[in-house]
Every structure is written in structure tokens, then in C-alpha cells.
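Below is a slice of the complex: some chains, not all, each in place.
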Amino acid sequence: MKTPSRIGLTIDLSRDGKQVGDAMLRWSDNGNPLGYHPIPVVSIKGADGPVLLLTGGTHGDEFEGPAAIMRVIQNLDPALLRGQVIAIPALNMPAVHASARVSPLDGMNLNRAFPGDANGTPTAMIAHFLETEILPLCDAAIDLHSGGKASFFHPCALPTHTTDRALAAKNMDLAELFGLPLIWRLGSHNDNRSVNSAAERAGVPMIATELGGGGGVDPQITDQAESGILNIMRHLGVIEGGTAHPPEQRIVEIRDAAASLYATSEGVFDRALSAGQDVSAGDVAGWLHHVTEPERPSVRLHVPQDGMILAHTNRGLVSRGEMLLLVVQDVDQAL
Amino acid sequence: MKTPSRIGLTIDLSRDGKQVGDAMLRWSDNGNPLGYHPIPVVSIKGADGPVLLLTGGTHGDEFEGPAAIMRVIQNLDPALLRGQVIAIPALNMPAVHASARVSPLDGMNLNRAFPGDANGTPTAMIAHFLETEILPLCDAAIDLHSGGKASFFHPCALPTHTTDRALAAKNMDLAELFGLPLIWRLGSHNDNRSVNSAAERAGVPMIATELGGGGGVDPQITDQAESGILNIMRHLGVIEGGTAHPPEQRIVEIRDAAASLYATSEGVFDRALSAGQDVSAGDVAGWLHHVTEPERPSVRLHVPQDGMILAHTNRGLVSRGEMLLLVVQDVDQAL
């Protein structure tokens, strides 16, 4: 698709200093026919150096990342920076403003909208803008996700294990430097419509993160996210100081989609296990209570395979097909 | 209003044994003109003895209570019971089916709908039914709440400190027997439209509970709720066995509404404190980040008064007026 992005910026990313402006998403609808939907962009640029992209709000109900980015950018002094931070704390701003995973303008999930379309609906326009206008400017990128209202993830960083071994190694470096004890490695089967896939196409070292969830903001996890961003900035040399990360980090992957547990009918899921736990096939995962038909016996659910629980649902009443437990396995690092 | 309830039951609560049926809420609308909206009711009746009412789902997005009730009723054998358990695990079933605090049929909050109205909208009809048809049959009642999707409560039991000292003492007994380390005493300023107020009017010993929240179901808290119900059943003699509760239970109350913290503008609330913490006036409560206008400085918020955090919000993007931290004080037991 050769059409250039229809999204312009009110600031000039090549200028030095601290600037706050908008990516102008023009989508003419009933309420806003001649204006734009704003996606705030902050640029903090100092001496020559690498460019780091920080994005939050790819899903609009994941607030730990936006909070950590807002902390970081308010404390950065461009005079002390070597390089540039481009921060977009609410990338899918229409979704963030609605506290919703997907955009209220078109119902789309931005993390399944890449490479996007300059002539598409708003979410496709944002994806296209990020992939064609922003990622090519960057030397590294962190896209901060969490579990959102509907799920809770054990905090982790997500590097893509691309076939480009050099890029894969840089991704893993970022993941280690983010400093969380858990790394969830995305394999080649990762969806080619995500921010991770866009960074891979652009050849930009990048990690996503999962930072808890449930719809709110947990103090400890936000602290960890802020630390992780600063550690990576130090690693890149954007700010001064030494880097550190835990000596032992566990690396997991989804080896078999059938290892996870999904609801088999509508009911209240009375969960027995939590994200972060190691489990064995057959462990009791919880009960599905049929509150709409209490004469129907509750169903006891079991863990399908050995592994670790990466995420659990944060919903009480579930429907058939909803994810209850996401089960992952350790990466065999001998391979 | 002398009109009798328009809600009938498909089971006969005076019969022995285990019965599962519906309270038939007749509300003729576009989809269901001649049928009823079902509110499942389970009656388990053994030998003569006291009648215990268990209700969950007064708010439809609080699932720990319904889960605990479903566990209990599936394990009860009427042959071993002395007395009766009447369980309504999803009292505001239309709300539970929508996973929503308030009823999708009329937008009303059942816990602000008592004493209800037989000729009113569905939520008022349910309130009226409970107050006029069910509570008068009961010797004790437990109404299981939690924080729902929007908030998280430190788990506690809620007895009403009524002016009827005998009833107040029985309420406190139930709260202690429920076994959680925290008791939130509701004073005379408690809203007269709640289930607690209905029980007070009916002279029935009763507690509510707050059991976590956030929209999901936490395994540890559900275990505690199940234990609490069984302990109270043993205390009443409905089932056999000795009772127990922690030697030390903290009792708190809302002494001053101005002790709590509310959002002052729209923003992402980057929370620094959590339910269960003791706090002093002036402690940093968190930051409000203006993600829609990042050029506007973030606001640091402070705890208004000394006390303990009973609940924190579980929402990321908040609006002016939303509760951020609910701060309570210890009851002065000398009084």
C-alpha cells in the first residue's frame, strides 16, 4: 500500500528539546467532522544518540504502561539526554479514553491491525502511522501492555525470537534488561499483525511487556516498569548510569496452544490457581458453577498440561471459549 | 404500599429436602413478554432448626460470594441438617447475567432499592420480595458482596451497629464468626436502602461481607468466604461442629466521609497505596497523570486523614469524583 500516512504531527520530531503535541488522526464523524482525534506524542531530544520509542495504551484498558511512561517523561531533562525518547503513552487514544481494549471508533484491536492501512478505519490508520512513520526512526522500542480488565498476567517482557538471529539476540537483551524475573519469548508463530511483528519487519530491537492487569494500576508493578524503562535507557546510553538485571530469569514460551484452559460453558469460574504458579497436568484448576441453573452440577476443571500459569482470567462470569488459564512451558535453552 | 409481592416461587420453602427453583420476576418486555426472569433459589431443609439466608449477586459483578455459596450448597445433605438454608446465589440475576453492578433492566442498584416496591421496576420488585417474603422467614442472613469490577476491598464482614443493642450484638457475633481479621461496622449513618437496613427493619441478625473484588474470583478469598459461612452454620447449629474465629479482629468504621480520597480531574490514577495499609494524613496516595494532555503536569495526591485503607479503586482512567481510596478509622471500643 503506497499511500502515505494521513496522520500528521503537530510537533517536529527532529527538533531538540522537549515537545508535547499530537498525532492528528483525522476521522470525520458525527461529533468531530473537521477536527482530529488527538494521540499525544512527547519528544525529548538531547545530544546525538539513539532513539527509543515508548508506547502504552495499544490496548485502552491497560494502564500500568501509560502510568510508567508518564512518570519517566516528566523526569527527563533533554539537556542530560544523549539521544531521543519518543513517548506515546496512549497509542490507541480513542480506546484509552473509553477504558476499552478495542477502539470505540471501529471496534478493532490495534495489536491485530498491523501493518495497517492509510485509507482504513482509525485503528488501521494508527497501525500504518506507527509502522511507516515512527518505527523507521527508532533504534529500540518498548510497547507496554498488561492484562487489561479481563485478565491478569504474571509480569514479564516479550521479545520476539525472530529468524534474524542478530535481531533476536537484541530483543532478548532488552527483555533481560527490563529486569522482570520472567521472559515470555514469542516464537515464529506469533501473530503477524502485532506491534512486535511490525518492529520485526522494521528491524528494530523491541520488547512488549505484560504488567499485571485487571483494569487498575498496581503500585509494585508500575515501579518495576519504570525501573525497566530506565535500565534500558541506561543500556542504550540515552541516560547515564550502570545497568543491572536479575541473575536468573526464567524464559517461557507457548509450545502448545492446547496446554491452556478455556471455559466449556457459561458459568462463574471459581478459580483455584493463579498466574505465576507451576502446575502439572491434572491439577484442579477450579470449578465452573452454573448459577443460572443451580440444579446443574458444577464442573471441576483440570490443567491440561504441565507448565506454568502465565495468565489467569479476571472475569467472574465466563462463556464457553473464554481463556481461563494460559499455560506456558520453559524454553529449552539447549536448542 | 400494601400490594403483596408479584414475584412467586416455583418451589415451596416449607417443604423438607433439597429443592432448586426460581423466584419468578415477571417483567414483560420486548424479549420475554409472557415468561419471567428467573432468580434461582435453593432450599435445603432438614430437621427443625433455624433458617439461614445466603445471598450473593446483590451486585452483578461480585463473584466471590456466588462462588462460595455454590460450593456450600452442593455439599449439603438435608438429612444432616438441623434447620434450613435458603440460598439465592444471584439475587439480582439480571445484573449477574450481565456481569454488571446494576440491573440491565432498569439501571438500578439493588443495594439502594430497599424497601422496594411490588409495582416498581425489576430491581424494586426484587428488593420488595426479599424484604416482605424472604427475610421474615429467616433467623440469620449473610449477604456476600465484594468490590466488583471497579474496586477492591480488604476482605471484611459488615455488621450493622443498630440502636437495638441486642440485634447489634448478634450482628457483631456473626461478623466475628465469619472469621475474617477485619470487621467494618456500619453505623447509624448507613444507607437505609441497603440489604443491611432491610434486615435491621426485619429484626434479623445479619452481616454483609466485602470479599476482594476487581471483577474476578480470588482463590484464597473464596476459601475464606466458604469457611465463614460454614462456621456460622455451625454456630447456629444448622450443621454440626465447633466454631472458631481469630482471637484478634480489627473493627473499623467510616467516621468522616472526608477521610477518603476522590479524583479531582480525569486522568490515569497511578496508585501508591493499597487496601489493608495503615496510612497517615499527608502520605502520598499516588499520581493523577493527564494522558490526554501530557503537557499538563501530573498531580500528586495525598491521604486526607490518618486511618486504614479499606478499599482502593480498580480503575485506571478515572473521572472527577470517583473514589480512589476509602479510608476508615478504628472503632473506639471504649465507647
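Just so it is clear, A and B label the chains in written order, and each chain counts residues from 1 on its own.
The working rule: contacts are C-beta pairs under 8 Å (C-beta built on N, C-alpha and C of every residue); 3 or more make two chains touch, one makes a residue touch a chain.
This structure is a prediction, so every number in the text was calculated from the model and none was measured.
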What number of copies does the complete complex in this structure file have, with 2 given? 6
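As a convention for this text, only the chains that are shown with their structure count from here on.
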Rounded to the nearest Å, the gap between Cα centres of chain A and chain B is 35
Spell out the residues on chain A that touch chain B in their complex, using ranges where they run on. 20, 38, 40, 42, 57, 61-64, 66-67, 70-71, 73-74, 87, 89-90, 93, 96-97, 99, 149, 152, 214-219, 222, 268-274, 286-287, 289, 291-295, 297-298, 312-317
